[in-house]
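Please read the structure below before turning to the comments.
Selected chains from the complex are presented in situ; the others are not included.
Letters A, B and C mark the chains in the order given here, with residues in each chain numbered from 1 onward.
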Amino acid sequence: MKRNRAGICVLVLAAPLLLFSIDPAAAAEQGQPGEGSAPPKARVLVAYYSRHGNTERFAEGVAEGARRVPDTLVTVKRVEDVVKEDLQAADAIALGAATYFAGIPGTMKTVIDDWNWKWKVDFTDKVGGAFSTGGGQTGGKEFVVVSLLMFMINNRMVVAGPLYQDAEGEDIWGEAGASAMTGPLDPGVSEKELDAARLLGERLATLARKLRSAQPRLP
Amino acid sequence: MKRNRAGICVLVLAAPLLLFSIDPAAAAEQGQPGEGSAPPKARVLVAYYSRHGNTERFAEGVAEGARRVPDTLVTVKRVEDVVKEDLQAADAIALGAATYFAGIPGTMKTVIDDWNWKWKVDFTDKVGGAFSTGGGQTGGKEFVVVSLLMFMINNRMVVAGPLYQDAEGEDIWGEAGASAMTGPLDPGVSEKELDAARLLGERLATLARKLRSAQPRLP
Amino acid sequence: MKRNRAGICVLVLAAPLLLFSIDPAAAAEQGQPGEGSAPPKARVLVAYYSRHGNTERFAEGVAEGARRVPDTLVTVKRVEDVVKEDLQAADAIALGAATYFAGIPGTMKTVIDDWNWKWKVDFTDKVGGAFSTGGGQTGGKEFVVVSLLMFMINNRMVVAGPLYQDAEGEDIWGEAGASAMTGPLDPGVSEKELDAARLLGERLATLARKLRSAQPRLP
């Protein structure tokens, strides 16, 4: 019997999702909404503020990347349309903005300032990531990413950025988020820039799934 | 038999550490160094650069907070003394610095610049947090915290800060890290400031444990 | 005659304001509004967004410091009450904010986002400085200062912070702006914190006067 138990444990360690598909009772233990025998899905919310459509297009790239991760439910919304339930349900949130004088647009900040204070959403341990669009190589789009990360950390989230490696696999690194240059020098959102958005989405979904798998295990 | 399996699964979900203590073979599956039937411990490294001892004292506060979390192994080291094995073994890393003109001291940055590039440490998904000391209310100690977080995100870590709530439990929030004002206005590191250090340590250890419990379960 | 001219030149170099009081024609050259024989005054605008009154009190400190500099006209206004003429007339602008999740309050950012885009104010070479209030030692009040400075640089201003020196006059340094900790650890705005506000105001007024004295001299 001991050997049997060990065998099952290995199974648990190696493939809990498989286990859940065998045994609905275990899934039910996690308090998931009734999804039959399906594994619990990680939910990723992509919320953005777009002026001319560039940030919207970039948001779609983030969503696309998140969808690459199995068992991920992705919602993409204008930040003005996000409701309390979206935030509560999300395991990961990607926030994106156009760059207004090197900062988060006031209209967007006004919306998100309410999420904790007025709506009383508890963001503890949700995964956060940020993206932005803006003109100019040094026009503030990276500072917007940092500002959004700071907003999320100050809302108790854990934050991360996309992962990179060079062609030779010799160097590996991360970035603070994803952004696209949309000014006169480099108009629109290019395919290559969308790759960064996709990597961000993929990273957030992966982390969300990982943290979700851990959550029930700790008091 | 199915019921039995479910019973074990519930056990796994609710208390994997207990399971490991029953069955050493399962623990071995995780590739842990031989700790007998003990649960895998989360390792927290607190690495700091101190000029006058304030940052060192603050680092001890971070370590103290991390030790509050069960099953946590905490190492505190001057950043110059950190070796590759410390970094590789760490599930969470807290980096702390004195403030040099609103930035990370050059001597410290020189050391940590090598960790990925020369030492080839892979920091992916390690938990990161930051602390600092500095004179003045706006003298750069918070910017040092942000700079250290940026360093860690760009090294593929996930970063977070300490969690707070007001006395009434009505408001909850986080901060980007922990810092102590050590200039003429407010010399030394006070007990109240150390509380922030402890909260940071506790937060990082909790997240490290959480992510560690999830790690073996995903491909 | 050469000696005479030299004498006048020395006068010009040493004390242009005195010269103007002798000779209104010279003042008129500067295109100043008719202030008789008075020297052109540097105008400092202190604009703030306050939630509970702390930032308002801090703004008064900035204004007090600016008034220490001779020939300075200081205006203090809630950011919502600032009109286009205030901005155009100002030689220096101090922007201050309460800290909302480590960022500029959305309501304030919405107001100032319009200043350049909609109101078409030209901020080129105006002197900028920033201040903030917020709870917590690492709760984002310094990041708000940096964010406000970034806003101003991206609006073509030149920015600076208050100047400090230690008691022995051995060390001298600056800070990015001024801020007060107003959370549970250290409620309200203390006298010592107001000193930082005053130093910021004094610094901005001094720079405004300096740049104003230079402006008419260059093509």
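Following the convention adopted for this analysis, contacts are C-beta pairs under 8 Å (C-beta built on N, C-alpha and C of every residue); 3 or more make two chains touch, one makes a residue touch a chain.
All values derive from a computational prediction rather than experimental measurement.
*Asks:* Copy number for the full complex, please, knowing 3 are shown in place.
*Replies:* Full complex: 4 copies of the single sequence.
In the analysis below, only the chains that are shown with their structure count from here on.
*Asks:* Go ahead and align chain A to its copy chain C using Cα positions, then give the rotation in degrees, nearest 5.
*Replies:* It is a rotation of 180 degrees, to the nearest 5.
*Asks:* Do the two copies chain B and chain C share over half of their interface residue numbers, or under half; same or different?
*Replies:* The interface of chain B with chain C is built from mostly shared positions.
*Asks:* For chain A versus chain B, what separation do you get between their C-alpha means, in angstrom?
*Replies:* The mean C-alpha positions of chain A and chain B differ by 22 Å.
*Asks:* At least two other chains touched by the same residue of chain B: list those residues.
*Replies:* 146, 161, 173, 175-176
*Asks:* Which positions of chain A touch chain C when the two form their complex?
*Replies:* Contacts found on chain A: 100-113, 116, 139-140, 143, 147, 150-151, 153-155.
*Asks:* Which of the residues in chain B come into contact with chain C in the complex?
*Replies:* Touching chain C: residues 101-102, 136-143, 145-146, 161, 164, 166-167, 173, 175-181, 184-185, 192-193, 196 of chain B.
*Asks:* Within their complex, state which residues of chain A touch chain B.
*Replies:* Per the touch definition, chain A meets chain B at residues 2, 5-6, 8-10, 12-16, 19, 22-23, 25-26, 29-30, 116-117, 122, 124-125, 127, 146, 149-150, 153-161, 163, 171-176, 206-207, 209-211, 213-218.
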